[in-house]
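Each remark here refers to the structure printed beneath this line.
Omission of a single protein chain aside, the complex is shown with its protein chains in their original locations.
The first chain written gets the first letter, and so on, giving A, B, C, D, E, F and G; residue counts start at 1 in each chain.
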Amino acid sequence: MKESDIKSILNRMNSGELNIDEAEKLVEEHYFGNLGFANVDHHRSRRQGFPEVIFGQNKTTVQIVRIAEEIVKHESIVLATRLSQDSLDAMSARFPDGERNDIARTFVVGMPEPDIELTHGTILIVSAGTSDLPVAEEAVVTARAMKNDVRSLYDVGVAGIHRLLARRNIIMSASCIIVVAGMEGALASVVGGLVQVPVIACPTSVGYGASFQGLAALLTMLNSCASGISVVNIDNGFGAGYAAALINRTGKI
Amino acid sequence: MKESDIKSILNRMNSGELNIDEAEKLVEEHYFGNLGFANVDHHRSRRQGFPEVIFGQNKTTVQIVRIAEEIVKHESIVLATRLSQDSLDAMSARFPDGERNDIARTFVVGMPEPDIELTHGTILIVSAGTSDLPVAEEAVVTARAMKNDVRSLYDVGVAGIHRLLARRNIIMSASCIIVVAGMEGALASVVGGLVQVPVIACPTSVGYGASFQGLAALLTMLNSCASGISVVNIDNGFGAGYAAALINRTGKI
Amino acid sequence: MKESDIKSILNRMNSGELNIDEAEKLVEEHYFGNLGFANVDHHRSRRQGFPEVIFGQNKTTVQIVRIAEEIVKHESIVLATRLSQDSLDAMSARFPDGERNDIARTFVVGMPEPDIELTHGTILIVSAGTSDLPVAEEAVVTARAMKNDVRSLYDVGVAGIHRLLARRNIIMSASCIIVVAGMEGALASVVGGLVQVPVIACPTSVGYGASFQGLAALLTMLNSCASGISVVNIDNGFGAGYAAALINRTGKI
Amino acid sequence: MKESDIKSILNRMNSGELNIDEAEKLVEEHYFGNLGFANVDHHRSRRQGFPEVIFGQNKTTVQIVRIAEEIVKHESIVLATRLSQDSLDAMSARFPDGERNDIARTFVVGMPEPDIELTHGTILIVSAGTSDLPVAEEAVVTARAMKNDVRSLYDVGVAGIHRLLARRNIIMSASCIIVVAGMEGALASVVGGLVQVPVIACPTSVGYGASFQGLAALLTMLNSCASGISVVNIDNGFGAGYAAALINRTGKI
Amino acid sequence: MKESDIKSILNRMNSGELNIDEAEKLVEEHYFGNLGFANVDHHRSRRQGFPEVIFGQNKTTVQIVRIAEEIVKHESIVLATRLSQDSLDAMSARFPDGERNDIARTFVVGMPEPDIELTHGTILIVSAGTSDLPVAEEAVVTARAMKNDVRSLYDVGVAGIHRLLARRNIIMSASCIIVVAGMEGALASVVGGLVQVPVIACPTSVGYGASFQGLAALLTMLNSCASGISVVNIDNGFGAGYAAALINRTGKI
Amino acid sequence: MKESDIKSILNRMNSGELNIDEAEKLVEEHYFGNLGFANVDHHRSRRQGFPEVIFGQNKTTVQIVRIAEEIVKHESIVLATRLSQDSLDAMSARFPDGERNDIARTFVVGMPEPDIELTHGTILIVSAGTSDLPVAEEAVVTARAMKNDVRSLYDVGVAGIHRLLARRNIIMSASCIIVVAGMEGALASVVGGLVQVPVIACPTSVGYGASFQGLAALLTMLNSCASGISVVNIDNGFGAGYAAALINRTGKI
Amino acid sequence: MKESDIKSILNRMNSGELNIDEAEKLVEEHYFGNLGFANVDHHRSRRQGFPEVIFGQNKTTVQIVRIAEEIVKHESIVLATRLSQDSLDAMSARFPDGERNDIARTFVVGMPEPDIELTHGTILIVSAGTSDLPVAEEAVVTARAMKNDVRSLYDVGVAGIHRLLARRNIIMSASCIIVVAGMEGALASVVGGLVQVPVIACPTSVGYGASFQGLAALLTMLNSCASGISVVNIDNGFGAGYAAALINRTGKI
Partner (left out) sequence: MKESDIKSILNRMNSGELNIDEAEKLVEEHYFGNLGFANVDHHRSRRQGFPEVIFGQNKTTVQIVRIAEEIVKHESIVLATRLSQDSLDAMSARFPDGERNDIARTFVVGMPEPDIELTHGTILIVSAGTSDLPVAEEAVVTARAMKNDVRSLYDVGVAGIHRLLARRNIIMSASCIIVVAGMEGALASVVGGLVQVPVIACPTSVGYGASFQGLAALLTMLNSCASGISVVNIDNGFGAGYAAALINRTGKI
């Protein structure tokens, strides 16, 4: 709500036109699309620069489609993540023009073009192995949905470091880098040591035994001796993409 | 080394002027200031935009002063962190114009003015309690050493959320925010939910019992449901400040 | 057993009418309904103010129905939790007047009306996200089964704190509050900082990666810097509801 | 701030008398006593029923006394916990009428009498061993500071359960019980199984080896099969006392 | 091998009749029944007082039956644990006189009668809840297979401690007690505090949330303040029964 | 209390001679020696076969001596463990005939001779390295205090297994064995595989790095593939000695 | 790339024949076989002495066959591990001459004969129980694929240590030993104490309860008091075999 809206409501309260319950209801209607099982947060795009994202895990296909329909009324873009095969199919049927990504398990209605005015440059997503692809792609889709130009460099893990060094040019030209890696997650330190742009490290649960479902990679990244690295939750490709997108528009919003 | 330097060395190798050992030695001299106990990385300021930082923990006072003297030969700034009382005194004596911060346990030779051209705006450091001050101040010093305009908002923990909301104006005007919090670390989620700029969350080891020396705050921050938050190691004020500084110059270097 | 019963048995022992084995058997019959696989604790409603609750996990449908039949002989209410679809169906068939809740996975025979004499006011259940609903509903059912007036406020997570603040009136009017939240669980601290009534925090296993099946939320809540919060086990909606109900009758029983 | 105060400020903003910065400053002065190193939260006693408590750990003696002096200006009671020997001495010197407890490491200025109108009955603190005393006493002092009648039952651990059962009368007559125990923490389950009033379980770090500084007792208490138990952080006697005090005035504030 | 056997082999080596490989082969044949996939340890009943036990987990039905056939050639008893439904059926078919226990998932060929000469008295198995039955029954079967008189007392968890105290006579008359409990495992401490015979505590993985698959009960039991309790692995009913059986023949073998 | 005592008190209650408070007081006096800071449990020697043991950790020297004086009034033996140098000195001064062990940090007043009638045979304490000595000696003292004949075999760790095998005769002749080992704790499995008597495994906190203060040894012992091993807490030499002593009198009390 | 290749490319850059992008492309083609979803690392056999290995977990059958086809173009051997039944079938069909191992879940195209010139002697794989077979066999296949003579000794766990000691001759004759063990993993220490050759310890996830999926065995092995043992990840038979193969050619490549 803008300051003028708040003042208007307060003045109406002041004048006795509204009691406190009516005022509250006005605020509520302004902010939320209440679907019974969910309060869709219409205010978020204004508060945070991007509408509420549908986190598909633990939601039914029906709930996901309903929330998407509610958001699409007020926003030009809908991003849904962690969708089951079933939910992907239902979204494709309901929004035939949407962009579906089966590896990332995402669906986007109204995917925008990159906006060069809004962003400082290219976001690069680097991943260590083929098994890290679903997380890496979730980051790609998220960053693109937030109007970024995105490039990716896959399967360049640290065990064959020449694969990485051979692509140094690509790495050097990004304005922000996301490193996605499971197992020991050392790739984040190596990339972080090469560049002077912000690096978001995203551990994945890829591995076995003492990887403890991503804990090893997470600890590696948190303890990185390369400066300027910050870390998101295990398998949180969305969070990495979102943080990179905010970084890539620093000072512009 | 610039591409021309490498080519020159390679040509001299090609022509037989240098053998491979001599070539290696030339590279080594170019890059490192070898002190016996440490390879000072002179190349880092070009590679990463800031000279090597002296991490004082586990180093003797003599070593710290010697490394500082080595760096100061090539760079306009020296930043030393995690200094003991002893090392702080020795640095003050050796570099009387340096800036000493006893709470942050840092010392800076050649602290620069904020550079508005290089940066997108103000970095804000928000902390939950008075016990978090040393970590918060380490972040402040680091970000300032990297030429940022820095503001701080201390003791605004989430248990009295009105203290935070009352300063919403300050929060909204930053281009990048660092949240420093121990105990349950919930402050990061609350701040992250209010803004649309990048948020770096820095857990601290403040707490007792089931805080497990900062693990509770770390997990809270990694699992934050607020989008766009990324996390650094427990008590890593330096890392938070460094990451924020890189973010605040995105697209400028 | 009342004091008079014990004295009576002891007197009969004293007089030689009963030997110690016969006395023991009398006590046993008084207290337990022995079904072979379970000792139904008939004494509990007198000792603890509520009859034994059927914890359905790891019990077969047949066992659950049998125990319910045993309890219903002595008590006006039966509460069963953690029921499988199968057990819910069997209970519905056996007790057609019972109240079935498929989200909470509970079944209640003889659900009472709220008892205003017995209780101090309304119990409010606040939850962070739609995925926390099963746990929140288990708390609702439990508190209602113990004769409380219960209200709920769902999907008001801390990432959009205005959703919570907009309902401050509802929050302020409760006599006891249960906060149900997964992921980082910060909601408990925020609610705890707003009110002066007892707050029971119930972490859920909702989340992924470093949420470690609810451990992150549990630690957050245990370390909360808001005073007056106490915590129950992960996903223990029943325990939260039960504790809140005891609190809401403090000094009345 | 009362609703009328807010309206008054908003009207002055509306009329142009105040700009937004001046309004913010007014709010700030109303709520906080800013000491530079701390924002004393004057609003808390109205919001939470008790003034801000001084958590002495990690604070200097000077800071503690200063904060106490600030609080005492606005409130009739000051409670300080986790005080060092040094801070206890300084507080005694500064507030000669205060109540000092060397076992609990607490200091109270203005300790009140129990208030029978405000509370439902007696709070009982039960502890397992002599080593748990400091935590138990912190709970006692806190509950008394909040105007409760408090009784205690010490050294009645579960290994000699007859010691506990012999005091069943005392246990049965409390309106709320706090159980303080380290090592395996089983006492909470036993007490919880005997009574029908709210039980707050407070694990302590007493033990060695696989007690893991209180983790064992914490897990025991969280998993208690006795209904109605809720748990606070390890060694958090203050939190247990505070929660019990809120419970003991349920429906009265 | 008896000392005389070893000497005989060594003398034959000494005299040149056997070379070292032939000697080794003789030893091997004496000790093992080599089935290719397993070395059945025929020596164990002499060395440890009971033949090798078949641990069914991770073994195929065919392997289990084959090993049982091999053991039965040399021993009067075969005990197999952790059998799948499939393996139970196959064992029943192959050894129609064997004793099958579907709750314990065990099968015994040649179950003996209790041997009063060999043992000091009755082994009592106490369990906390119905869900602990499979583990408790595994202990019962194992102790019986080792010729003990076994009694059991089920569903006497600590939340209703009168259920336990009512059976004090049974508890007092055992010569060794096994306590099987999940969740918080406090039952071991309570029983251990009542008796002066050895108590074996066996934690189970029954529980949820912060029980962490039996870790909570394990830690509780290891930290028990009752003296004389020792602990076996989570869900290790076999180990508890075996240890109790050894204890119950102390000084007799 | 004997059954006749209870009946007598109840009869006096019945006849009105005693009210419930007076009856309670009588029971209390019978059972406890109340020192203010501790309830000395006079009933324990009858209930558990050994008087209450003074656990010195976290107790002051004054408290320890006072409790010892209280126990010595009713019992022929006092055992104190985990004594500081200071407490050892004070006990030596107060009880000049007591037996002091500086390695075990124990003090015994009235150390008895081994009682061959009461026990089945010799208890053997085996330890892996010299650093495990304090724990091993605590077990020795405890078992001796409970009238056992005790032998020890030190520094026979598994890395030089011939040291152990060379003493096979000693091992084979014990009626119960305690294995004390830190680091990886494998000694328990090796000894357990050699014998058919009960083995108590006691992990120690000796080690570094991934020994995690004894956790590695504890887990090794809990997972031992040798049957009949049960485990006590890390560094709990007292518990191991106590459990072994109970085992060594199985069927005799 | 050989030094001459690099110089050639650099000279062509120097002379203007190649720009930096063309040079990079040449390098890339030389090193990688880009399949879109994977960068097959053709350089690895030269850099590391063995071509890239296909880690089948998380890869589709189609991907696995495609990568194998790509490798087989340049190399004389292909090793694939962690294959599903499905992938094993597909590889058998595509490479009918390959060697398939259903226990190890491996497939090898072009399995070589042992190379006595390249290796120092025999690699011995020792395993504790039948359940450890899949991991042990993965190590066998890997070491054989790297041209080693391999022997194995299975089911010789430490609970029946005579089984191990009886095979001392075999153990003493190996040039490098791999010990594969789950549960408590003590076998590594016993073997390590017997020999003076390098021992690679490989923990397995075999066990239950407090084995925590192999963590117990891992910690045991890391803390082994036997010198010269080094450890690989839980269930990492491939890594153990690979490390042993490198060791067995020390100084030869």
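We take it that a residue touches a chain if its C-beta (ideal position, glycine included) is under 8 Å from a C-beta of that chain, and two chains touch if they have at least 3 such contacts.
Because the structure is a prediction, the values reported are computed rather than measured.
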Among G:I67, G:L124 or G:I200, which residue is in touch with the absent chain?
G:I200
Looking at A:N148, A:S227 or A:T250, which residue reaches the missing chain?
A:S227
Hidden-chain contact residue, picked from the options A:V62, A:I161 or A:I253:
A:I161
Omitted-chain footprint on chain F covers residues 130-131, 133, 154-156, 160, 162-163, 166-167, 169, 206, 208-211
Which positions on chain A touch the chain that was left off?
128-129, 157-161, 183-186, 189-190, 192-194, 207, 209-212, 215-217, 219-227
Using the document's contact rule, name the residues of chain G that touch the chain not shown here.
47-50, 53, 119-121, 175-176, 193-198, 200, 218, 222-223, 227-234, 238-240, 242-243, 245-248, 250-253
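Note that only the chains that are shown with their structure count from here on.
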Can you work out the rotation angle that lays chain B over chain C using Cα coordinates, in steps of 5 degrees?
180
Among C-E, D-E or B-C, where does the E-G interface recur, judging by over half of the contact pairs matching in residue number?
C-E
Between chain G and chain D, distance of the C-alpha-averaged centres to the nearest whole Å
58
In whole angstrom, the CA-centroid distance of chain B from chain D equals 38
Listed in rising order, chain E residues that touch 2 or more other chains are 47, 160, 193-194, 209-211, 215, 218, 222-223, 227, 233-234
